[in-house]
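Encoded as structure tokens, the structure appears first; notes follow it.
The complex appears here minus one protein chain, its other protein chains still in place.
Chain nomenclature is as follows: A, B, C, D, E, F and G, assigned in order of appearance, with residue numbering initiated at 1 for each chain independently.
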């Protein structure tokens, strides 16, 4: 068979298996979504970076998803979202161009019951912009920072909060940003200790890291 | 002046300023440590990757540090460690060669009151080794995974726990591990969602990320 | 002339010359296939990664090939397949997106008389999936592992079998998988000794390596 | 504890755990060797790339190893070598500078009972040199090709044999060989199908791949 | 003005200024060609890698060029070709996919009066193919070797001739050939001394190097 | 002869030829310094990154230089410094480890008559540190920013001043800073427009750029 | 909100916020332009690299921009340009293919009141071309050099002027120019001291650096 679904991943890791669209046929997307919904696993079912044909096929097989545009011609779909829960996970972006990645993170967080504000376009070229959100940073449980180009916002934000900072480099940029590699390396080299990093444009992964962090926290509370 | 100390970083970020040895003279190390201890800041004072001359100078200026060997000819020193606190942060290594980095992480965690077990040499070539520590993984608050070569232990561990996994690639390895770059890229590309990554050999950074996560958790509890 | 066919490659190396589609005109593809079939060489004639025009031209010149879809808009064609022979060469994939490469390997193996099972979507994020195929691994003659992202499945599989493991990195992935480079490096750095590696997405090459291995074996039996 | 030995790796994978010297203290080397010899596992115990202090400590703990120089100031040690067995695994080198890596391969093969000839300095700049060994290639069970610089010997050898070719790029070379990266990439891109590749300077890994191949073969015979 | 033509480049360097199509508008191409033809310079006027619109515009402005297809949708045009001259410059290719680059070289050589044979598809996987052209190599004045993948043909050819070998890496290939980078590095690292290399797919540049070499020779004769 | 001095570079470019120590013998250093002082050129004579033997030889040949330590075992020497002139060129560093590069810049600026303050250790992890120097930034004629790791200080500083910002990436850092490459790329990708960048650790080059800028300015005043 | 405009950037840095087209929707472009024009900030409003839809939306929201073609299908728009001012900023290009980047620089300079000549196609293969513009170089206030391929024009120009040289590598080129990386590295490694560099194809950034330099100068005059 083409799919080996991991129905108990939610039980094992707190995060249900998600379906990554690119490279799958519309039929494979639909089968994976339907299989996960029908199985004895639990947790949200999420389809990411789906193009129009994949969305159509998946919704035909399993109507009722919440859809979010998360890139040119791409959407993220969520079925069986978790009920709302506590937890402040602001998602900051350095520029307007980072919004699709931030939205992917927010959509996944929503799937896990977290209603997260996106604070857009507060890059360090105008420091007052991020300083205006100081309280958001200070009261956050986790901060997700989404930035391309030189990725400096992660370092600056981490200097203003005691919350864990999960940095997402994006492929936004020009000149020498090399499709996100520069931001990736810069975030990994942050002079602000305790920044941890996920892959380029991986808003999904950052949200998952945040869910793990908050889950740990709730278990402990 | 050669130093601009950041005395209130602990208050602002939950992590006191630490002193990174390499590239500093013994005098600069000693001055930084003494300055941080004497200032009105709080929290542990940590000197990392100090060579023998730096250790000597720092201890002359400020006796009484806890010292841990964390590399060939290098030590990590901790003054004014925080009182013991709750929190299970196991530090796993794939091989014996990853131990110095794991010890740096453990020493920094100890500075923040966390007594963390190092689970050494449980790389995926013999899966039973990590599976033997399944309970440790399941009951952890944060898991730090330290691995070189292909870094696969991070992916495997993250599939066995719901705790946040902070992955530290190491420069251990041969063949095509390129001083840790391969492990770094592999960890960033983990097929287990929610792994976040710090820089190569950056045991310090992983510990800081764990402290941020647990701090968040305590505030919330 | 535009083609210098190597009619006796099968006699010399156990592997007949194959025709790699990309970069060739439909006419060149057809001429190469027809030339190899008409020459005094033996062994299967294989055309890989052919697009629709190339397939059409080749089939017009030489009808009767077995066709397998092995990528978006691409097919692998086999004429004059060898008779069925003994040999267990399971082809494992980490994810669904690795299937086209696995299918290229299986199609070429079929050309050499080997009916190989594709075990799909058993990546290490859910270890139980590959462990469920332990017997397949233990009784294999050669194991082909096809994986993108961090490529960890090769290391895990090689720890569970004494068969030679031929690893194929794929360009599947996101974040920091860099079109297969990360999986390539990870597989080359495997902590499980005795993994050998072919180029990115090179299912053809992995099948050829398996044929060489099995050929050696038969000669010896 | 600092070591988690994998005593049953020989039973599981046909290859006993080996001890990689670099990054281990002499005490760790000695403990690993002694532990593996004392455990209930079987198969050869091999210590690779050990420096003088490591060799001394290991021999003090466990006398009687067979030693081979395999690099400047480095040796490979083998205890409890397997009895001689059938199998022709010639190890070709392109240049004299590739000899240490070839010797590592030969020493490991010897540990598994295979007495392998090293055919040195037959690089493609003078084709007659490798052509003079045509019969060795044609009658081989596995061919190991060790080459730096542009690594072309692997492609040429694979065009002259039906045996599996395991290619080892070496860090030998100048100009643009980039410590073996050029040879690695060239071998992975070989136009001779069925070449598989291990990491740079990884004579150990090539020998392990050959042992897997031959083991498979014996089981099958 | 948008163009600063270098009318006396032929007199100064033996090579007239050529017009590189990509990145220029059809009008710019036409103006450059017409300008060079009308100026007081001499030598052939060559337009390379021109797409259909550029070809059309250039031919409208200056009819009568010799055209050669040198890539998908691209052509090389030559006006005012030099009269035929002595000089044997065979252009070898490793595979069929290298032909467009070889044809660019041959077209430019023809512009300088050299009628050069293209010897196609003689890669090292079947050594007898290049060995069949031994006499061509031995009697050549300059040998141009065009190869992608691992680029080994340059090393092998240079071992069979005393003529200067100009190697052109091509972007042909798969697996780990990285758009020609592997062939480029391999050719630069050739174990056959006296190979010199031009940029990837730069058939134009190789022809220019050959013209310089032959010009030197004639001056001396 | 081994040296071809460029005596009139000061007249031509406003910057006299300087002598770069590494790779030169002590005798070559001494001869170059003496030759420049004796020639009919003008402007300061500067020897950079000289080791102890080079310093000794140069001072023996030409006593009376002003010496500055600018790296481990390295010094910058200035003879015939220009008279003091107007111009505010603060040199900021992100960390203490960036000081040697900052000192190289300051020593060269001093050679051109500019007495430049070094503002050390004001990296963005504690933003208040650089904000405390806001006035220095606002009144500067040129700002030189010296930073390793993620190099974010350049972006932040450029957002606080209208002066030209010349950024110098340094090889300071760990984790993923890759000997300055990360800082280099980050500075080139700065989201603050108008930052220009020199090579890694190139304090000399940044000072030269500042001298060109100020020279231009004086001419204009 | 999706935009956080930085209205006082002109007051703070001498450069108003500009809107970078790629990655923004036409609506976002229009909103940003309109917002900047309507706010209490001052200085030119510039939209760069806008495609046809973005241009249309922006002009609908805010008519009257000056438009310049600066790439295939891309334009740069300027509203509220500054009044003409003094300052000689010639923009040199090495080839015809570098013109779009040069035009972006010139359009931005025009937005700040500087009417800058573009000196096109004066690459170093024909040195007389740049030498013919020697006086332009000698009387310049700032020189912008735009070059792809090996980027040598920056070094040559900087040897002929005392003005600051801002180098812009372009993605123009073939062979081994790697989309501008080669020119970028070459310019950063220039043997002519005092060259500073901006990102690949970043004509905007070079113009901004020039504006900062001239602003400094005027303030001082």
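By our rule, contacts are C-beta pairs under 8 Å (C-beta built on N, C-alpha and C of every residue); 3 or more make two chains touch, one makes a residue touch a chain.
Since we're looking at a predicted model, the values are computed, not measured.
Only one of the listed residues, F:89, F:107, F:154 or F:184, touches the absent chain: F:184. Only one of the listed residues, G:156, G:200 or G:213, touches the absent chain: G:156. Contact with the undisplayed chain is limited, among E:92, E:105 or E:163, to E:163. For subunit D, the residues touching the absent chain in the complete assembly are 96-97, 99, 120-122, 125-126, 129, 172, 174-177.
One chain is missing from the display, and on subunit G it is touched by residues 94-95, 123-127, 149-152, 155-156, 158-160, 173-178, 181-183, 185-193.
Subunit E residues in contact with the hidden partner, per the touch definition given at the top, are 9, 12-15, 18, 141-142, 158-166, 184, 188-189, 192-199, 204-206, 208-209, 211-213, 215-218, 220-221.
FYI, only the chains that are shown with their structure count from here on.
Between the CA-based centres of subunit C and subunit E the separation comes to 35 Å, rounded to the whole angstrom.
Chain centres here are Cα averages; for subunit C and subunit G they lie 50 Å apart.
Here the CA centre of subunit C is 56 Å from the CA centre of subunit F.
Counting partner chains per residue, subunit A has residues 9, 12, 95, 125-126, 158-160, 174-177, 184, 188-189, 192-193, 198-199, 205 touching two or more of them. The touch graph of these protein chains has some other shape, matching none of line, ring, star or complete.
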